[in-house]
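What you see is part of a larger complex, with each chain still in position.
By letter and in written order, the chains are A and B; residue numbering begins at 1 in each of them.
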Amino acid sequence: MLSATCLEKYRRVRQQTEELCQPLAIDDYQLQTMPDCSPPKWHLAHTTWFFETFLLAGNNPSYRPFHPRYNFLFNSYYEAVGERWPRPARGLLSRPTVEEVFAYRRAIDERMHEWLDPLSESSLESIRPVFELGLNHEQQHQELLLTDIKHAFSINPLRPVFSNSETGECSTDQRLHWLTFPAGVRQIGHIGASFAFDNESPTHSVFVPSFQISSNLVTNREFLAFIDDGGYRRPEFWLSDGWATCRRLDWSSPLYWEHDGGSWLQFTLGGMRSLSLDEPVCHVSFYEAEAFARWTGARLPTEAEWETAALDEKVIGIFLDSGRLHPAQSGGFFGNLWVWTASPYVAYPGYHPAAGALGEYNGKFMCNQMVLRGGSCATPADHIRPTYRNFFPPDARWQFSGIRLARDIA
Amino acid sequence: MLSATCLEKYRRVRQQTEELCQPLAIDDYQLQTMPDCSPPKWHLAHTTWFFETFLLAGNNPSYRPFHPRYNFLFNSYYEAVGERWPRPARGLLSRPTVEEVFAYRRAIDERMHEWLDPLSESSLESIRPVFELGLNHEQQHQELLLTDIKHAFSINPLRPVFSNSETGECSTDQRLHWLTFPAGVRQIGHIGASFAFDNESPTHSVFVPSFQISSNLVTNREFLAFIDDGGYRRPEFWLSDGWATCRRLDWSSPLYWEHDGGSWLQFTLGGMRSLSLDEPVCHVSFYEAEAFARWTGARLPTEAEWETAALDEKVIGIFLDSGRLHPAQSGGFFGNLWVWTASPYVAYPGYHPAAGALGEYNGKFMCNQMVLRGGSCATPADHIRPTYRNFFPPDARWQFSGIRLARDIA
């Protein structure tokens, strides 16, 4: 790895984050409309703090932080790094201002440059895992920045438009067909020298019974049939916790859908649109995905099934890079929408988180969450791979999450 | 009343509001750190909406609103005017932007000018009550804007400074003495043609037993003695609801005090300062005021007692106009700090709220609140008078509220 390559990668990822913020007014940078979301300003600062803390400070015992309180303000959840500003209150801080946060980014970018530039190849090699983690971490926050601002804009009665870039239909209207896989012991998980998160390792054997998996994502048309059949009013389709959530939050459609007279509208990053029936259904929770699957007589795939099916597929689809910021029915297993699997997020056999703060990155969340696979229209294209494990609680709906069905072979 | 006078008054009050915002960054305008507080942006828009709704639209059946959704966004609590954006969510709206809100102010100011300018004296006379209400309403929000931004800044670990205008000691260090008043039937409430809120009327007779009232506000030194004597740990001084609140919120000092090693600091609009012992104690709730009074063996004055004592006093003191934005011990009954009275906020005998939306201004809040009197360092000097009744719930601490003692005559 050459220092120039590193710097180029670093510049590109960092710049991409800031380009995403282009459509925002200063007023928008501080919005936090639910505890799960973070303000754009916080994403900008936190990703910067990550490089400062784990690379600049982590490799220089005499490093002097850019600001004495930023570690407190911009640490997300690393207990080993110390106390933090409470997550649900991230939207309550007007200072540092947006201008100051961009100045923070520039300052850390300069320090990164000064530090990386003279590094030898062998030194670069030793810091590569954390450096690449920092880049991938920032890419994750690019997606979150979009999903969080979508939520924030959605509740504003003025219905702000984030971006008008989505243009026209993109559906290829493929006929759904079932892809069939025989039973067998499969090798699951990441292998090789390229970057992957620790939760994708180690590779291990899983006995996967024979199964079928759908070639397509479930569409709005199909999901509307579920709604019209009383899907949100009939407990027999739902898990017990799902039904309780559905009643408590008074769900009657996916997030961001609105009934307007006789027709359905959908809030998108391009503002309110009429619902396109051929597009894949989006912003559903695991509970809704699971209930829908049960209603069809099928089920959700396990993550081993999904990985088995996706392993040899090309990683193509609608990603962040397309600028569309909205899913399409483009075929394939990647992009457009994360799909909920039937698998709770647990450690792979033999998994051990790293020692120290970075061991908290993934491992400590292995409870009460479900695995999602495949990436979405808000995921950078070079961020995804077949072994990638995303995870969210079963009631989460603000991510670009959809449904792909599987079924047993009789 | 001449149109020129009206316009001059209008311009002055409106301008004063905007001048108060001078120290704010755009980032600060959206802060809402508790449901009782509103963002500066909201104060700016709501006071404008008040003029638009009750004067421009109220006097012109064919009036076209500046923006179709602003009535929904900026109506505070007028049920008769329609649905509203929920109060605790005022900080969650990034749009309209600060720039757009200032444009709204300018547009309404122009419309007000165009409407008022050609009005005859007799027409002006007929709209005068609502016009003056609008100005006094905006002045009330000037004070709230300051108390709300003080709260918002206080929770920020960076401890922002709003204004450095407070300069030096201002204490006159008067010896406390008790002013004595004999028993008798007093005339309480507003009388005359000058402006007053409806809750100050009608004038009515109240039998006020003989009493003494302190010439001074209680100081930080005196309040510290209460703390040092276990004031926040000894239930015998507290009302039952007060003690429950004290325990639940873990109070151990007035709001904005912080213990730092051996000394006390206090957050002010000028940032963190060391506590000045001769200054009047500030940001206490009714519960704390009442507990302190009981500890001293005295009590809080009733509002009739306060008005009896203040009626012939000059309305001088530290007001918003001084730019100090912090109380001092300046003597007299006005300015510096609102003082809690022992009187629940109820209607005066014979009080009837006006018909229609403006009847909601004061009357519907006559329950579960306590009366405060005298104005504060954040009150415009020409906004206050001896009969003025302010009111807040007994646990409220974020206003500039202090303590003046009274006692029975043995």
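Everything that follows uses one rule, which is that a residue touches a chain if its C-beta (ideal position, glycine included) is under 8 Å from a C-beta of that chain, and two chains touch if they have at least 3 such contacts.
Predicted model only: the values in this text are computed from it and were never measured.
Asks: Of the identical chains, 2 are shown; go ahead and state how many the full complex includes.
Replies: The whole assembly in this structure file has 4 copies of the sequence.
Simple rule for what comes next: only the chains that are shown with their structure count from here on.
Asks: Superposing the C-alpha atoms of subunit A on subunit B takes a rotation of how many degrees, nearest 5?
Replies: 180
Asks: Mind pulling up the subunit B residues that touch subunit A in the complex?
Replies: Of all residues in subunit B, those touching subunit A are 25-33, 69, 72-73, 85, 89, 91-98, 152, 155-158, 160.
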